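Heads up, one of the protein chains got dropped from this complex, but the rest are sitting where they should.
Chain naming follows the written order as A and B, and within any one chain the residues start at number 1.
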Amino acid sequence: MRILRRNFWRNLACAILLAVVGVSVAANWLAPGGYAKQYREATDAGPTRQHWLGTDEIGRDRFARVLYGTRISLLLAPAAALLSTLMAALVGGLGGYLGGRWARGAMAVTDLFLSLPWLFLLITVRALMPLNVSPLASVLVTFLILGLLGWTSAARVLCSTAGSLRESDFVRQARASGIRGTRLFWIHVLPNLKPVLYAQFWISIPAFILSEANLGILGLGVAEPMPSWGSLLKELEGLVSVGEEPWKFVPLLLLVVVVTSFQLVLSKQEEVSA
Amino acid sequence: MLGRRIARHGLAMLATVLLGGLLSATLVRLAPGFGVDEQQLDPHLNSESIQALRQARMEHRNIFRFYFHSLQRAAHGDLGTSISLGQPVSALLRQRAPLTMRLVGIGLLLSWAGALAMALSAACLRVTAYDALTTAISGMFLCIPAAVLALLSVLWNVPGALAIGLIVFPQVYRYARNLLAKSYSLPHIITARAKGLSELRILFWHVVPVAGPQLLALAGVSVSIAIGAAIPVEALCGLAGVGQLAWQAALARDLPLLMNLTILVTLVTLLANSGADVIGHMLRGQEA
Partner (left out) sequence: MMDVQTKLAGMRTAARKAITVSIVLLGLLGGSAIAQGGELRFCLRSEPKTFDPLKVEDDASVAIRYLTGGVLVRLNRQTQALEPELAQSWKVSKDGKQITFRLRGGVSFSDGTPFSAEDVAYTVQQLMDPALHSPTGDAFRSGPGNVDTKIISPTEISITFPAPVAGLDRQFDQVAILSAHSAKKEMAVLGPFMVADYKPGTSVLLKRNPNYWKSDAQGRKLPYLDSVRLDIQPNRDVEMLRFKRSEIDLINSLDSEYFDKLASTSPQLVHDAGPSLDSEQMWFNEVAKAPLPEFKKNWFRSATFRRAVSEAINREDLSRVVFRGHAQPAAGPVSPANKFWFNSSLKAQAYAPDAALKALQGDGFRMQNGTLIDKSGNAVVFSIITNSGNKYRERMATMIQEDLQKIGIHVNVVTLDFPSLIERMTQTFDYEAILLGLTNVGLDPNEQMNVWLSSSENHQWNPQEKAPETAWEAEIDRLMRAQASSADPRTRKESFDRVQEIAVEQSPFIYLVNRNALSAVATTVQGASPVILVPQTYWNAEQLSVKEVKSANHTGY
């Protein structure tokens, strides 16, 4: 009975994710006006039959922007999250597993990474890119950097986990029975790091989606007129009262639903592996 | 033996902190916008004044010399003077550190209390609907931009520490929940449960020893996360703490201030993480 129910949740989550992907793929048909067209006679409008989620400050259809934004954010954020998770596994997991000097070195690097003002690296990266870079290239670079910089907190926890695994009975037993090196790492250590890796992956998706929009202040991230979930969520920053314009919360709601669905799909995996 | 280990650890920490300072100074120096001043756009200024402005800003052009001089002065207790605010860095830090410490401290307490309560209940109950609910709640706070959370705290007149707590909470929750769920699914704990041991006994005798060191590592990291969260919260809520100072310094490319702030943050990060490591080792030692 319980398994059935758990399957129900997991299936629901899968269905939601598929639906979101499907709808965003079909954006061309669902929102034929496109995400860039400015309806200058109907700016900052509420929902109408023509604009289901209203229009933004310069009259662009919010529904179309959500759909097209989904394409970018839903594809790139998980990719960057995966990259950062791998980095964390590599630095934290391997460092902790090898122990001793390796662990100390890995942790020193991690601590430094946690403290340095990366903002300035990002500013430099923007300066190295040409000004006339296509919006897509800019957003790709942004997510790549986020993936490369966003692994630190997970690595710290992983190092500790891997450290205790190294001293645990079953790894000692495995060693005694002749399993060594990479094989030991892949077979016995990595699976036990999964709870942390999943957490890192799940947290990174929304974190990267939001960071991408915040990097807009440095000229990184998606460039106008292209939309992303992050830039849509930034609209909420001018909020003086909640509840006046509820349709502006739709992108937030969608992101929460997608992120929760991701977790439900993952948590199933996690329990199977446990 | 112990003394030597502590000394070695201390030396390694010092080296990391100094390296952090140098790296941050280099990052700031190499980033575009170093040495420019908004003031030079003032049409009243004549070219001599603009040149003088530029000259003054380029004083720290040679980063190694700057760093060496800074260290020399720091040895005598002088942390230099902020370019953008014109005040001694040590005075600025002294004025502002207490507020940030309080904000980050309370924020961490709140986030950990909330996250642990939810994670434990989720791990003990093992009801998928409840898990989905807690996931959705933590997911919501993860998806709301930090600036919006800060703004809401102003709107509803709640203290900034709560905003920091809500920013840190989902991250702590997710790690803690996964770690605890994993521990509760270990064979010997399932056996203990089947034997009818009380939940508290299971928690303190079986779960804490397994998940403890990792949760401690997480605690160390959460300090860094909270410090990061303090920047937008302080900047938006008009709280005169170190986070607001860091934001102003970054916008003004205030090299002496930024370098000292990085050193401070590196120091706090190292202390928090090493502290967590040491306690973790002790726990593990007990277990063994």
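We take it that a residue touches a chain if its C-beta (ideal position, glycine included) is under 8 Å from a C-beta of that chain, and two chains touch if they have at least 3 such contacts.
Here the structure is a predicted model, which is why all the values come from computation and not from measurement.
Visitor: In the whole complex, not just what's shown, which of B:Leu23, B:Leu53, B:Ala74 or B:Leu271 touches the removed chain?
Guide: Among B:Leu23, B:Leu53, B:Ala74 or B:Leu271, only B:Leu53 touches the chain that is not shown.
Visitor: Check each of A:Leu12, A:Leu98, A:Leu190 or A:Leu218 against the chain that is not shown and name the one that touches it.
Guide: Candidates A:Leu12, A:Leu98, A:Leu190 or A:Leu218; residue touching the omitted chain: A:Leu218.
Visitor: Quick one: say which of A:Gly33, A:Pro191 or A:Gly238 touches the chain that got left out.
Guide: Checking the options A:Gly33, A:Pro191 or A:Gly238, the one contacting the hidden chain is A:Gly238.
Visitor: Of the residues in subunit A, which ones touch the absent chain?
Guide: Touching the chain left out of view, subunit A contributes residues 36, 38, 40, 43-44, 57-59, 123, 126-127, 131-133, 135, 216-219, 223-225, 237-240.
Visitor: Determine and list the subunit B residues touching the chain excluded from the picture.
Guide: Per the touch rule, subunit B residues meeting the hidden chain are 31-34, 36-50, 52-53, 84-87, 92, 95-96, 151, 154-155, 157, 235-238, 240-241, 244-245, 248, 251-253.
Please note the rule applied: only the chains that are shown with their structure count from here on.
Visitor: Roughly how far is subunit A from subunit B, centre to centre by C-alpha average, rounded to an integer in Å?
Guide: 20
Visitor: Can you check the complex and tell me which residues of subunit A touch subunit B?
Guide: Where subunit A meets subunit B, its residues are 2, 5-6, 9, 104, 107-108, 111-112, 114-121, 123-124, 127, 152-153, 156-157, 159-161, 163-164, 167, 192, 194-196, 198-199, 202-203, 206-207, 209-210, 213-214, 233-234, 236-237, 239-242, 252, 255-256, 259-260, 263-264, 267, 270-271, 274.
Visitor: Where on subunit B is subunit A touching in the complex?
Guide: Against subunit A, the touching part of subunit B is residues 12, 16, 19-20, 23-24, 27-28, 30-33, 128-129, 131-132, 135-136, 139-140, 142-148, 151-152, 155, 170-171, 174-175, 177-179, 181-182, 185, 213-214, 216-218, 220-222, 224-225, 246, 250, 258, 261-262, 265-266, 269-270, 273, 276-277, 280, 284, 288.
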